[in-house]
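Excluded from the complex is one protein chain; the other protein chains are retained at their positions.
On to chain A.
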């Protein structure tokens, strides 16, 4: 890393040519010369921050074993009092937290794990059947409108294989954790969830266009903010994925700015179930701290 930022003698003729032309054309910056003639941009800064975040994140398992709320509280023992109070409040109704790696896919991974774990712990065959049917629907009806089969079929088979094994009682919670810690399997599950999100967004373009806080066409939005493996999920992604897979989710939003002893929960309930007032599947509970999602376990 250190040798990649050293300054080297500058060939001024080339430098001038490239900086002048940057207004109308792309140009490439080799890393060794990036500091000489690339303009500082918010985008570059973002990329740099992301590279640091990636390096730090790789030390955390993709999905961690559970920890107590006390462990979470200790993280803030030297820090924010607001957070301490909120965690204490949260701990009244939640006993455990499960961290996920902060690699840009934490929402999808947390969602995937918590969903599979719910199904693992549920003995209700209707719930199992519904989950399998919804998943099959995404592959047969939703995705084919938007993508060539060969780009998602393998990932679908991976997801379906594990879901079936769970429903058939072949997995226990250790096995589930090991699957989500295996980078290849875990990332295929995450990518399939991204496919479902992006296909559902495209399918319901007109409904969701007003939610996008940018003036983009849906294809461009999806390729910039959903499809890539490091693109973080926003409110709209959560909304869409919970509807597409008919999985209710509650998210505890921890921010430093709200009232001290309150934690705001946002409920994302699929429309059908919410309107009928029945939720066959208990909502997954996630914890959101700025830029990151983990899984929470509620006292039941």
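In the analysis below, a contact is a pair of C-beta atoms (placed from the backbone, for glycine too) under 8 Å apart; a residue touches a chain by one contact, two chains touch by 3 or more; residues count from 1.
One rule holds in what follows: contacts and distances are computed from a predicted model.
According to UniProt, the chain absent from the figure is "Ubiquitin-conjugating enzyme/RWD-like protein", selected among "Mediator of RNA polymerase II transcription subunit 20", "Ribosomal RNA-processing protein 40", "Cytoplasmic tRNA 2-thiolation protein 1" or "Ubiquitin-conjugating enzyme/RWD-like protein".
Of the options A:191, A:218 or A:252, the residue whose C-beta touches the omitted chain is A:191. For the options A:76, A:147 or A:253, the residue in contact with the chain missing from this view is A:147.
Although one chain is not drawn, the whole complex shows that of A:160, A:203, A:227 or A:250 it is A:227 that touches it.
Interface residues of chain A with the unshown chain, by the touch rule above, are 11, 14-15, 17-18, 20-22, 24-34, 38-39, 41, 43-44, 47, 147-148, 150-155, 158, 182-185, 187-188, 191, 195, 198, 223-224, 227-229.
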